[in-house]
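As you look at this complex, bear in mind that one protein chain is not there, while each of the others sits in place.
This part shows chain A:
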Amino acid sequence: MDDVDKCLEKLKRCELLSQATIKDICTRVIDVLLDESNVCEVDAPVTVVGDVHGQFYDLLEIFQIGGECPDTRYLFLGDYVDRGHFNLETITLLTCLKLRWPDRITLLRGNHESRQITQVYGFYKEVVQKYGSADVWSYFCEVFDYLPLSAIIAGKIFCVHGGLSPAVLSVDQIKLIDRFREPPSEGVFADLLWSDPSDRDGFNLSQRNAGHLFGKDTVERFLHVNGLSTVLRAHQLCMEGYQIHFDGLLATVWSAPNYCYRCGNVASICEIDASLNREFNVFSAAPEDRREVPSGQAKQVPDYFL
């Protein structure tokens, strides 16, 4: 794994790897991911991270605050790419970490880990800009196809990117999903990646035009049937970095501070100790002097708006 160590050193300096190296790493990490279930079993203590969205310097901040991998065990809930300026560096670093320490970091799939979404929200464009072709994008899209959909921490905390589905009552039903493909726009797979909690009971259609809204009663039922204690998910921006819903039955963790470099929000990581106590460690964006400003970012100022 010496070569992966060298890659990690380069990446932490925000240097890109060669296309051939990335292809090799992606191929090797797929072999690791192939063996993971749709529902990963993760031990505690573990630190859970929400959406990162290509905010590379804030990811480095997370490792500063939460501890370096492999010293700290990590579970990432998806949405590694799109919107940020360093999507490539972010996903390459996380992929290398997974290859190097497969038991110390778990990467789930978010709704942005898809060909359709990344073509529109920035990852595809960044790859073409930095590598001159879309090959690296397609290597990572193949990796995305193998990312597991959910995890359970110490048999008690259910983790997923979006939320629950009306078609899933038992965790065993999630294990039956064929995840090795581009996520469809509707159905269980889509729900797990797109759903949001809501004040209304039951399942309702989401305003996002994808996934469902799910109420407190659905969470209670799901936890009870599966012998779980809480749900931990990401997917929704929290101005305070995290949000607790349904009297503690569900929490949202959001890990991209000052989202898109202008929303002004703080972020958090959820540190879970061996006794399954949750603590949200809140942090702000990495300071300006520790960030690189991306070059060649021509901002498209729209001329007409009438």
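Note that in this section contacts are C-beta pairs under 8 Å (C-beta built on N, C-alpha and C of every residue); 3 or more make two chains touch, one makes a residue touch a chain; residues count from 1.
Assume contacts and distances are computed from a predicted model.
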Query raised in the report: Just by its UniProt name, which of "F-box/kelch-repeat protein At1g80440", "Calcium and integrin-binding family member 2", "Transmembrane channel-like protein" or "protein phosphatase methylesterase-1" is the chain not shown in this complex?
Result: "protein phosphatase methylesterase-1"
Report summary line: Filtering A:E36, A:E61 or A:D196 for touch with the omitted chain leaves A:D196
Query raised in the report: Mind pulling the chain A residues that touch the left-out chain?
Result: 30, 34, 83, 115, 119-122, 138, 142, 145, 180-182, 186, 196, 205-210, 235-237, 239, 259-260, 262-265, 299-306
